[in-house]
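The next block holds one structure in the form of structure tokens; read it before the comments.
Of the protein chains in this complex, one is absent; all others appear in place.
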Amino acid sequence: MIYELFLILPMMLIVLGALMLMLLSHREAPLNRNMLSVLILALAFGLTLSRLGEAHSVFVFEAIFGRSFIVDSFSTLFDLMILGGAMLTLLINHDYFKSRHYFDGDFFALVLFAVFGMMALSHAHELISAFISLEIASLSIYALVGYNSDNPKSREAMMKYVVLGSLAGALFMLGLALIYGATGSTELGAIAAHIAAHPQDAHTMLIIGGFFVMVTLFFKIGAVPFHAWVVDVYHGAPLPVTMLMASTFKIALFAVILRIYLGDFAALGDFWSLPLQILCVLTLIGGSFLALSQSNIKRMLAGSSVVHAGYMLIALNAITLGNFNASESILFYLMSYFISSVGAFGILSFLAAHEHKQLTFEDFKGFGYSHPYLAAMMSIFMLSLAGFPSTIGFLGKFYIFTGAIEAGQIALAALGIFVAFVSIFYYFRLIATMYFYDTPKTEQHFGFDTTTVLILLMAILSIWGGIGTALLPYLPTPDALIELSRHAITSLD
Amino acid sequence: MDHMNVANPYFGVFVLFVLTFGAFFATTVIARLASRAMAAKDTEKLKLTVYECGPEVTKQPNRISPQFYLFALLFLLFDVEIVFMFPWAIDFKLLGWFGFVEMMLFILLLAVGFIYAWKKGALEWHNIK
Partner (left out) sequence: MEITLTHYLILSTLLFAIGLIGVMRRTNLLMLFFATEILLNAVNIGFAAISRYYGDLTGQMFAFFVIAIAASEVAVGLGLLIVWFKRSGGIDLTTMTSMKG
């Protein structure tokens, strides 16, 4: 009992912190709410960290909740990624929060509620609890997207996201009803047991149900036939929210997707493979077109996040074909994408905080001369996102493509490599704009504060992830991350 | 096999499911195409205006204030939670103290939300214009 309480303590901390911030929000207290929420997240992070590497798999309070919530090594690793992601997102936007008047107490309470929903998502061992967690996270994010209600773009993005998101939620429920009808349960273990007990059946209804559930999850990660909202919502949302959605929320979604695919639908791999391949091809190509046609950096990053989701779908497809090692490459890719994209968005937020720009390609003309250090770091992030060798992004793509080739998906891997070459065009366009234009502006002083130090840290991490293995033998390497992911995945069986 | 007995009626449902979807989409598409094809295409500018003569269209003076929506919304939120209390009330004796504490925690969470709404001034009458 006490042990189980200890296991869910991080989640309880987040909820209590959110409630506290909510009740404090009307008060004009002289307290830094950003730092308060970072403190709460850090406490939860520390508590979770103490369990890392310990092999466990416990259904928390099984007598009360049934088997709907699980704490295992897999969820521990994802909790760490989510908490760390949210913490970095809040810290890196420190300047941005100070430069805008509309970030009051409610904003941070909503962020904490969203983080709670994401953590619960990685713990969900039943489709209904997965849906409730997904809704907790989504509802908070709807409100966060439209938080700056003075900005018509923010309002419009919010409305689009709410309408399409609630439709996706209804589809999830429909799929859930079909799965319940087919198997008599929505608990992941029971569904797997049902499939194992009836190997001869076609499982038509189960597959249709699973299809609807997957449509919702792919909608939320922005895979291509369901991507209509991505660019507008990422553009309209305030920058910290865009960061949260692009990195942390995606991590949580892949937690539940991996749990479903590895534990549950593994037996139906033959069926999933074809739709996933089509989805991969569409996402990679459609995302590239989206990213190529944008003139605003935020929109370009939004388009490219669709492409990155496509790379992870390649690995997911390898999983359905039986190559379970590919799941580690998804975890590693999520981390590498997180590091590079948070860095890139961090620079945008730094600029938006200090110079109130629209952040189009035009604004970056001569950036290499006016902000030499930031421009260098931006180049590192762009190289890492493009998958240039000696950055962490390269290793991430490398693991994904080798996983796909091992599973016999040579054509998909080739398409992925081709799309990576295309992506060089739009990432290098920014680098070229920064360095190849002269500017009358003088060099700006590079000051150290929370935001810039964190951006620097992200840049160092991107490089360390790519080449650090050989240079610093005593520090943990990307291999350690892979080892950690492998350990986490084994707890799923 | 007993499972097939369960699965068979469902397959019929699935077919119906596909058919109804098909029928609905077909109806909407056909209705749209038909109306487009059969509509009188007289595009004289005056005919397309709302009134060919008479006063300009004005907004209704007796519009309902959006404030009512806000109250309705709060009512909806706190009202719906009753669905969790009915099952608890029916099995109150069986659930005993454990159920009681659990429900009190739930109500406490609702109360926090209520206090928040109160402090934010959502219960006061604002004239939204």
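Read from first to last, the chains carry the letters A and B; within each, the first residue is number 1.
Heads up, the rule we're going with is that a residue touches a chain if its C-beta (ideal position, glycine included) is under 8 Å from a C-beta of that chain, and two chains touch if they have at least 3 such contacts.
Here the structure is a predicted model, which means the values were calculated and not measured.
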item	value
Displayed partners of the chain not shown (whole complex)	A, B
Candidates A:20, A:49, A:173 or A:268 - the one touching the absent chain	A:173
Touching the absent chain when the full complex is considered, from A:26, A:100 or A:155	A:155
Contact with the hidden chain (one of A:33, A:220 or A:235)	A:235
Listed residues A:45, A:103 or A:142, member touching the removed chain	A:142
In chain B, positions touching the absent partner	9-10, 12-13, 16-17, 20-21, 24, 28, 66, 69-70, 72-73, 76-77, 80-81, 83-84, 87, 128
Hidden partner chain, residues of chain A it touches	128, 131-132, 135, 139, 142-143, 146, 149-150, 152-153, 155-160, 162-163, 166-167, 169-170, 173-174, 176-177, 180-181, 184-186, 228-232, 235-236, 290, 299
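Rule of thumb we're sticking to: only the chains that are shown with their structure count from here on.
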item	value
Contact set on chain B toward chain A in their complex	1, 3-4, 7, 10-11, 14, 109, 112, 115-116, 119-120
Residues on chain A engaged by chain B in the complex (per definition of touch)	19, 22-23, 25-26, 181-182, 198, 200-201, 204-205, 208
